[in-house]
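Here you go, one structure.
Shown here: the complex without one of its protein chains, the others still in place.
Labels A and B are assigned to the chains in the order they are written; within every chain, residues are numbered from 1.
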Amino acid sequence: MNKTGLQLQQVTIRFGGLTAVSQVSAEIHPGELAGLIGPNGAGKTTVFNLITGVYAPTEGNITFGGAPLAGLKPFEITSRGIARTFQNIRLFGSLSVFDNVRVAFHLHLKQGVFPSLARGPSFHREERQLAEQTRQLLDIFQLDRVRDEPAKSLPYGDQRRLEIVRALATQPQLLLLDEPAAGMNPAEKVELMKLIQFIQDRYKLAILLVEHDMKVVMGICQRIHVLEYGRKIAEGTPSEVRENPAVISAYLGQQPDAAPVQS
Amino acid sequence: MTELLQQVINGLSMGAIYALIALGYTMVYGVLRFINFAHSDVFMLGAFVAYYTARAFGRWGFVMGGYLGGIAILLLSMTACAVVGIVIERLAYRPLRRRSTLTVLITAIGVSLLLQNGGQLVFGVNPKAFPDIFPSSTLNLGGLVINSNQLVVLGVAIALLSALHWIVQHTRIGTAMRAVSFNATAASLVGIDTNRIISFTFGMGSALAGAGGVLYAMNYPSIEPLMGNSPGLKAFIAAVLGGIGSLPGAALGGMLLGFVETGVSGTRWSTFRDAIAFAILIGILLFRPAGLLGRNRVEKV
Partner (left out) sequence: MPSWLNRSQLLLMATLAVVGIAQSLSGRLDSYILSVAMGVGINIILASSLNLINGFTGQFSLGHAGFMAVGAYTAAVLTGRLAPQWSPLFGGQVFLLFPAALIVGGIVAALAGALVGAPSLRLKGDYLAIVTLGFGEIIKVIFQNLEFVGGAKGLNGIPDYSNLLWVFGTAAITVYTVWALLNSSYGRGFLAVADDEIAAEAMGLNTTRYKMVAFVVGAFFAGIAGGLFAHLNNSINPSGFDFNKSIEIVVMVILGGMGRHIGVILAAILLTVLTEMLREFGDYRMVIYSVLLILLMLTRPQGLFIWPTRKAARRQNA
């Protein structure tokens, strides 16, 4: 694991006239469980999209492990050790649960077109290894029993979990979770919090969590970054953030004349 | 100078026809998100309806050669095509409303093949000479040769484009069309009868294609059942070039393509005409993936 983790320096992105994220700086340390919160439309998902290379920042730098991520394609950023889930689940719906995870191991795969065609001993060895790794991972997260189901036929909670497992299969050092608790009931949320802590514990990776639900974030995050209207307004431990007047007014006391936010 | 003006006039009248056909592609794409391959064959039907009506008019002793007669034939053709378009949508496309775009696309190809081959059976394979349905004369303005038909083409096209613009922008049904095109589900939620709007769109698009067919036949005075293929493809390119789903885009794309084609025709590259049209399309799409006037749909992540 590298020592420097993820750094955002003065990151700004504008879409036409709209500044979605403005001058945001933040650091996610290796092994840290951090939260990114803010009211609707504060730019949280946009920050994820900037980190993972879906959008390129208009200004500012993003580095991971000391190396700049500028100009890298999303798949290259994933290969540097950053994996993500999506706010609106994006599984490979027609693929089986097993294949969803197996495909994500792809990064660490040696084979390609020609080994697939020739199917020599080393191909079979690698396939067996991969199947075993996939099976283990599914087993840990209790998805082994549905391994042959198409992903889209799973219940909602399992789909969320599968998406996290799939991201883990890329063997990341930093895992970005985009509103994993969305649409869950309180009991499921408690399960999810346990799951996230379990992952951090077991795989020793950093996690950045975008979340609406304050209970979830306050309950598990070590450090929280707060966005409002694309700007960072606070950073600190859960208790610090809870007492921060700017955060309180952002969440509770929005001025009546405040401009409507973009959705 | 005269040469250039000549090219401009030729380009304009060619472009106007492409624009009329392209509008139908783009309108249907707007409401149903699929490429109606049968559109170019409705264009062909327009020409044939005009052909047979003109012959019938002649036999019944109606006054031929007057502008009124021409307009009557044009309107009849457009009406017939509108009916055909609506029937095609009703029978072949509506049952597939919830299916993938691809299924509808293949069905459209089937309908196109049916119209072409059915046309060959009914109308015969051999080209037919298209009669002068409007009074035809050639004007010579200081070396500039203008066929009166070209002026008719331009006049009719401008009239139809204005009418379309008015319908889409200033009538209730036009507003509903725009709503369906923007978001069909939301439109049906606010009480718009989307099926009726789709029928109406097909009717209008097909009427425009019919008009295009008649105008095309006037300038290239022979018609045959496969005549829709090449102009259909060009108009389709025009629609994508302008930004499929955008009405001004289709008009602009059509005009642009008309100019390019007449521009190339006189040169030694004339045999590459179709390839050049596609090359321009590809070039533009690479830099503006949504076409010249199309909205770029950014997928939400």
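The rule is short, and it goes like this: a residue touches a chain if its C-beta (ideal position, glycine included) is under 8 Å from a C-beta of that chain, and two chains touch if they have at least 3 such contacts.
Here the structure is a predicted model, which is why all the values come from computation and not from measurement.
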Interface partners of the hidden chain - shown chains only, full complex considered: A, B
From B:107, B:181, B:246 or B:262, residue that would touch the chain that is not displayed: B:107
Residue of B:55, B:99 or B:196 touching the missing chain in the full complex: B:99
Touching the absent chain when the full complex is considered, from A:25, A:61 or A:79: A:79
Omitted-chain contact residue, chosen from A:27, A:127, A:188 or A:235: A:127
Interface residues of chain A (partner: the chain not displayed): 52, 54, 73-75, 78-79, 83-84, 86, 90-95, 99-100, 102-107, 109, 111-113, 115-117, 119, 123-124, 126-127, 130, 150, 152, 166-167, 169-170
On chain B, residues whose C-beta touches the chain left out of the figure: 29, 33-35, 92, 95-96, 99-103, 106-107, 109-114, 116-118, 120-121, 233, 236-237, 240, 244, 271-272, 274-275, 278-279, 281-282, 285-286, 289, 299, 301
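Convention: only the chains that are shown with their structure count from here on.
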Distance between chain centroids, defined by C-alpha means - chain A, chain B (Å): 49
